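The complex appears here without one of its protein chains, the remainder shown in place.
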Amino acid sequence: MLTLTLLVLLGSMALALLRAVKGPTVYDRILAANAFSTKTVLLITALGFLVGEAEYYVDIALMYTLVGFIATVAVLKVSEFGNLGQSGAVRSTPAERPNK
Amino acid sequence: MTPSNTRSVLLGTLLSALWLMLSGHWDVRLLLLGLLSVAVTVWMARRMGIDDAEGLPVQQLPRLIAYLPWLARAVVASNIDVARRIVTPSLPIEPVTVRVHADQKTAVGRVVYANSITLTPGTITLEVEENSIEVHALTGEGARDLCTNEMGRRVTACEAH
Amino acid sequence: MIEVVTVILFGMLAVTAIAAIRLHDLFAVVMMFSIYSLLAAAVFVAMDAVDVAFTEAAVGVGISTVLMLATIGLVGRHEKRPAHRPGLPLAVVTLTGMVLVYGTLDMPRFGDPLAPIHQHVAPHYLQDSPVEIGIPNAVTGVLASYRGYDTLGELTVIFTAGIGVLALLGIRRRKRGES
Partner (left out) sequence: MIDIMSIASGMFLLVGSVFTLIGSIGIVRMPDVFTRLHAAGITDTLGAAGVLLGLALKAGFSLLLVKLLLMLVFLLLLNPTACHALARAALHGLRRPWMD
């Protein structure tokens, strides 16, 4: 069952990657990256159980959960405000121009 | 003790518990290092002013925990519904945006409500305003379910003192 | 099973890299990079390099994404058309890659316990560091104690580089009146 889960997770990662490659907008890519990070976290945890060293692998997965969230919010902050929140910024966003 | 001090102590206790759970070391030297990192974190939280009623909703916490089983059931039910729609070849979706009334008095209550909406697949919070929430729903059915406001009433019940 | 996972992950890594090269919207490229670094970390984990994966998590996904985004905030979001033809650089890169691959042919097999690198000081570090230093993580023990001066030098370099990057990006609170 663990093997099946691993294969399914790899397949889902491939699907998310497909979405990231296809786009079409930046938001689709951010969404794909976020979904990808969730799946990577699950994959790392499952790998830990497969190898039998789950104690160490879970620590990394936990860290990824938190770092992935911070990264997503940072990305969205840039897409919405055009920078990382330096004061005096205007709300003209790079993301407003639709992506080709 | 002032409320702010109480919260700092509580935050410190929570962080210490987290540190112990994650490290699993009981060596004196490592415990001291952990205590030091907890102290620095609490000090930084105080300096940034994020350990306020919003950051640590002490009073509402027990009721919020009691709300979780209902939320879990709602999440599972909507998961199955959305999953069924995805695997149906004709993709039976009709996205709508609706404005839902949110009569929660506190910011924490509104956040919990908005997050519950997003956590339930099929509905996503687009915008949170003073007393309403704009929601994107995958189906008209999901939007109607939300408009019965059962979830909203349950969240409001959590914040009553 | 682990080999299968590693190969699939490497395949996705290649796809991500090619997609990142082909995209011209830098914001999208940063997103591809963040996926790339997630994949790289998964590869590290699959190859049992847990500590490297840890570093990749902190640096690759967290800090470098944020730094690249801050740069995009400064320099704009669309790639300029290159003024020169990519033939020569491509040749140089291909040649270097081939030389590197040729170099690996001489190396001991991956994970070989009899490789020289696993025979020199590594057993001593692994067996005695809990007693000699008292830090539960052997890698931290090696970095912070056995190679303490080395690490101090590295930190100095990284700190200087960090200051340089921050100075270039100008991440600071602007004073009022300054536009």
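Residue numbering begins at 1 within each chain, and the chains themselves are lettered A, B and C in the order written.
In the analysis below, a residue touches a chain if its C-beta (ideal position, glycine included) is under 8 Å from a C-beta of that chain, and two chains touch if they have at least 3 such contacts.
The structure presented is a predicted model; accordingly, all values stated were derived computationally and were not measured.
Visitor: As a test of the contact rule: which chains in view would the missing one touch?
Guide: A, B
Visitor: Using the touch definition up top, pick the residue from B:7, B:136 or B:154 that touches the left-out chain.
Guide: Of the candidates B:7, B:136 or B:154, B:136 is in touch with the missing chain.
Visitor: Among the options B:12, B:34 or B:122, which residue touches the chain absent from this view?
Guide: Answering carefully, the residue with contact to the hidden chain is B:122.
Visitor: Thinking of the whole complex, not just what is shown, which of B:30, B:75, B:107 or B:147 touches the missing chain?
Guide: Considering all chains, including the one not shown, the answer is B:75.
Visitor: Please give every residue of chain B in contact with the chain that is not shown.
Guide: Touching the missing chain: residues 18, 21-22, 24, 75-76, 79, 82-83, 86-87, 91, 93-97, 114-115, 118-127, 136, 138.
Visitor: If you put the missing chain back, which residues of chain A would it touch?
Guide: 1-2, 4-5, 8-9, 11-13, 15-16, 18-19, 25-28, 30-32, 34-35, 38-39, 41-42, 45-46, 49, 54-55, 58-59, 61-62, 65-66, 69, 72-73, 76, 79-80, 93, 95-96, 98
We take it that only the chains that are shown with their structure count from here on.
Visitor: Measure off the straight-line distance from the CA centroid of chain A to the CA centroid of chain C, and report it in whole Å.
Guide: Roughly 17 Å separates the two chain centres.
Visitor: Express in whole angstrom the distance between the two chain centres, defined as the mean CA positions of chain B and chain C.
Guide: Centre-to-centre distance between chain B and chain C: 34 Å.
Visitor: Whole-Å distance, chain A centre to chain B centre, using C-alpha means?
Guide: 20
Visitor: Multi-chain contacts only, two chains or more: what residues does chain A have there?
Guide: In chain A, 59 touch at least two other chains.
Visitor: Any idea which chain A residues touch chain C in the complex?
Guide: 3, 6, 10, 13-14, 17, 20-21, 23, 26, 29-30, 32-33, 36-37, 40, 43-44, 47-48, 50-51, 53, 56-57, 59-60, 63-64, 67-68, 70-71, 74-75, 78-79, 82-84, 86-88, 94-95, 97, 99-100
Visitor: Which chain B residues qualify as touching chain C in the complex?
Guide: 25, 27, 29-30
Visitor: Under the definition above, what is the set of chain C residues touching chain A in their complex?
Guide: Touch list, chain C to chain A: 1-2, 5, 8-9, 12, 15-16, 19, 25, 27-28, 30-32, 34-35, 38-39, 41-42, 45-46, 48, 50, 53-54, 57-58, 61-62, 65-66, 69-70, 72-74, 76-77, 170-174, 178-179.
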